[in-house]
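The structure is given below, and queries will be raised subsequently.
With one protein chain held back, the other chains of the complex are shown just where they sit.
Lettered A and B in written order, each chain numbered from 1.
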Amino acid sequence: MTLVEVANLVINGLVEGAVIALPALALTLVMAIARFPNAATGDVMTLGAYVAVGVQGALAGAVGGQLFALGIATVVTALACALVSLIAYQWIFRRLGRAAMVASLLASIGLGFLIRSLITLAVGTDQRTFSLPLVRAWNFGGVRLLPNDVVIAAVALVVLALVFAWLQYGRSGRLLRAVADNPDLARLSGIRSQRLMWLLWALAGALAAIGGVLLGVKSVVMPELGWEFLLPAFAAMILGGIGSPHGAVIGALLMGVGQELSVPFVGPTYKIAVAFAVLFVVLMIRPAGLFGRPELVR
Amino acid sequence: MDAYLIAVGTVVLIYALLAIGLNLQYGETGLINFGHVAFFALGAYASALLALRGWPLAVTFAVAAAVAAVAAIPLGLAALRLREDYLAIATLGFSETVRLMLQEERAITQGVQGLPAIPKLFGALGGARADLAIFVALLVAVALAAWATHLLKTSPFGRLLRAIRDNEAAVVALGKDPARYKIQVFMFGAALAGIAGAFYAHFLTFITPDQFVPLVTFYVWMSIILGGVGSVRGALAGTLLLVAFLEGSRFIRDLLPGVAEVQMASIRLAVVGLALILFMLYRPQGLFGKRGG
Partner (left out) sequence: MIEARNVRVEFDGFRAVDDVSLTVAAGSMVGIVGTNGAGKTTLFGAIAGQIAVARGTIAFDGHDITRIPPNRRSRLGLARTFQVPREFGRLSVMENLLASAPNDRHESLAAAWFGRGAARRADGEIGERADEVLTLVGLRPMRDQPAASLSGGQKKLLELARALMGSPKCMLLDEPFAGVNPVLMGQLLDVLCAIHARGIALVVIEHHLQALKTLVQRLIVMDQGRVIADGLPDAVLEDALVQDAYMGGVV
């Protein structure tokens, strides 16, 4: 493999990683605070993508350029999915809070199925794409860079930066991070409040939605979109350590690059298998991940 | 009509084997196995591939069970070290990896095209009689599986499993390693799924990797939830209800004009999703289970 090929793979991996970071962050926060892996996250991503496609289509011609419409569509879908996520919490997961973890897990699987099926009932199973200006890739001596990818990565990074800033400096954000970091301590000191949970679930929904849009921009929007990225997102979450926001991001970037670098060896279809392999290895060797707390593990 | 009932009955019995296996894994040892379809797939492909090479079906069925049981070992070992939610994710990843491998390793499995012309079980009897024979064989298999499960539960082994469920740390303090017991149960459950896969392959005579998607795993979960986790009777009842639903949806489609099969598939998915949510919320013990049991 030449350096150029490696560079291309790494770039692609970083972009994918930046995108996966969004659902990974959503997963890690929910996992740390609500204590279960939210399997519906993937399908919320799909929902986010479809809503955005719809909004962008509806705005076509009425508003500024395609990108502007896409921007609005992204905001709209983030809000919409935040709402969906809130409703899911309020009606389902809040009530299952005291039940066994498997109940929430199975319910989230069911929710994912429900969302996916409602999408296909509403708009069919055809693939959709976002309308984007056609641009050619920049070429730096063989190293290809798609302007789209740059935008995608930039958006992801901006969103992540905003969320991190909130987690670091915002009053509720700091609270959220504290609870994610040490749920037992937080519970003892009574920090857990209804409002915090709403913020958590709304944020998770919004992050998943934006992640879905970015994925849809990178490839196509189809019903299995989110589900296919659920496993890599889980792997990123576990690699980074549950409850660690920056762990989720770093984990996602590593997963993205790792998956891409594996393609010359195992072929493109086995990318998910790579995610699984990483997941398995991490869980067996160091379940706490890179930045997680070992006590939370067993 | 008879032929139809036998066909449906066959599907019920295949799912019943899957359900009994999963029920054991989750009900007896608490292992959250979201990758059950992988054992189903491995059993189906193992038996089909060997049969296509001329091996006698009695042997291929046994191999199917063995392959599935062996495949369960790494997962079983992982189960010992992992918290249950991690295990759920890992098993899901496992089944997807298996499906991908079946899809990619074309040289062995013929990939997405699948394996056609698999020898039909009891094919020599011809047509309807073969179908009936398969049905009867499955009936025997399910009865045996139920009986074996009963024997397991009422043995010292079963007693220890219950002790592990009540207080695993105490079992360790008493000098016994829960790992051994959990893995054996896991392997047995997987073997049952493998046999179900073999029956499936030699009944349909055509299998593709697309038939072994996670949705199948969650159909089985739906069965054991419906019937109430932990009892074989519950698993059987739940399976009946599940297949009734799946088949019933086909009839509904015939009644409603203008509903395409694709849409029916979505509706089925929606109902399963909704059912999972509602059962977890309002009746986690299933239709027949006892609360807190």
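The definition used in the following text is that contacts are C-beta pairs under 8 Å (C-beta built on N, C-alpha and C of every residue); 3 or more make two chains touch, one makes a residue touch a chain.
Only a predicted model underlies this, so the values are computations on that prediction, with no experimental measurement involved.
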item: Contacts of the hidden chain among displayed chains; value: B
item: Residue of B:Q184, B:T205 or B:S249 in touch with the missing chain, whole complex considered; value: B:Q184
item: Among B:A117, B:A169 or B:L255, the residue in touch with the chain that has been omitted; value: B:A169
item: Selected residue (touches chain absent from view) among B:L5, B:I108 or B:L151; value: B:L151
item: Missing-chain contacts mapped onto chain B; value: 148, 151-152, 155-160, 162-163, 165-167, 169-177, 181, 184-185, 188
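Just so we're on the same page, only the chains that are shown with their structure count from here on.
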item: Length of the line joining the C-alpha centres of chain A and chain B, rounded to whole Å; value: 31
item: List of chain A residues in touch with chain B within their complex; value: 31, 35-37, 92, 95-96, 99, 101-107, 109-118, 120-121, 124-125, 231, 234-235, 238, 267, 269-270, 272-273, 275-277, 279-280, 283-284, 287, 297-298
item: Parts of chain B lying in touch with chain A, wherever the complex brings them together; value: 32, 78, 81-86, 88-90, 92-94, 96-97, 100-101, 103-104, 215, 218, 221, 225, 262-263, 266-270, 272-277, 280-281, 284
